[in-house]
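Of the protein chains in this complex, all but one are displayed in their positions.
Now for chain A:
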Amino acid sequence: MQRKMKESDPILEVQNLFASTDNLPILKGVSLTVNPGEIHAIMGRNGCGKSTLSKIIAGHPSYSITSGDIKFSGENINSLEPEERAQSGIFLGFQYPIEIPGVSNLEFLRVSTNARRKFLNKEELDTFDFEELVKEKLELVKMDHAFLSRSVNQGFSGGEKKRNEILQMALLEPKIAILDETDSGLDIDALRIVASGIKKISNAQTGIILITHYQRLLDEIEPNYVHVMADGQIIKTGGSDLALELEKKGYEWTDNFVKET
């Protein structure tokens, strides 16, 4: 992949994307552009296609693109494997992080960090150097070192799983982070920790997409754009005030919107 691009070029461009799973259409023409430094929020009822959009960007094999394009740093990534996308800097924070019995969290984090570093032509870290790095990042999410010796997400509480996602994000230093309902199921303290983790990685070069139902995360992290999705389309886009209005009026308010093109 060529990586000669201007600072101002979009990080992610989703262009009129149609996608389905088991021949069932889920996305029906989604377009979205994320420029460096931007924070986007996507809201919408359950089942509107928000999670599907995030999984398709990350390359989940259960969904197939029927038409349209996903471009990352100007390159079409429609046919890239999930690991290639991740290595090049796309991060998906899972709504329900997956448990992997028997695989130690530390080893998992190290292998994945090194996969990203290899892509960036950075030196891969041995166990000792990685320990140093991970210690520093653990503080960010206020996680105890003991988490590292446990199996990936196994027996973690909901909040611990989400913090583990933020820890991974902090280690991988992605160019774009898509966080799928990372805020759901968190108590106020955990929400603050997660929000501060997101803020730490957010800078002028990275893009962030927050998929959420709640204003409370957006109180912590103010988005530049808010998109409302319904039935596989983005039906309305606005500024951060759109989220506030949505919170006040509920999704019913959006039922009468027609797709804004």
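Here is the rule we go by: contacts are C-beta pairs under 8 Å (C-beta built on N, C-alpha and C of every residue); 3 or more make two chains touch, one makes a residue touch a chain; residues count from 1.
Rule of thumb we're sticking to: contacts and distances are computed from a predicted model.
Colleague: So which of "Spore coat associated protein CotJA", "Iron-sulfur cluster assembly protein SufB", "Succinate dehydrogenase" or "ABC transporter permease subunit" is the UniProt name of the chain that got left out?
Modeller: Going by UniProt, the chain not displayed is called "Iron-sulfur cluster assembly protein SufB".
Colleague: Pick from A:64, A:196, A:224 or A:240: which residue touches the chain that isn't shown?
Modeller: A:64
Colleague: Considering the whole complex, which of A:87, A:182 or A:233 touches the chain not shown?
Modeller: Among A:87, A:182 or A:233, only A:87 touches the chain that is not shown.
Colleague: Which residue, A:168, A:212 or A:233, contacts the hidden chain when the whole complex is considered?
Modeller: Hidden-chain contact among the options goes to A:168.
Colleague: With the missing chain put back, which residues of chain A would touch it? List them for me.
Modeller: 58-62, 64, 81-83, 85-87, 92, 94, 97-104, 107-108, 111-112, 115-116, 119, 151, 168, 172
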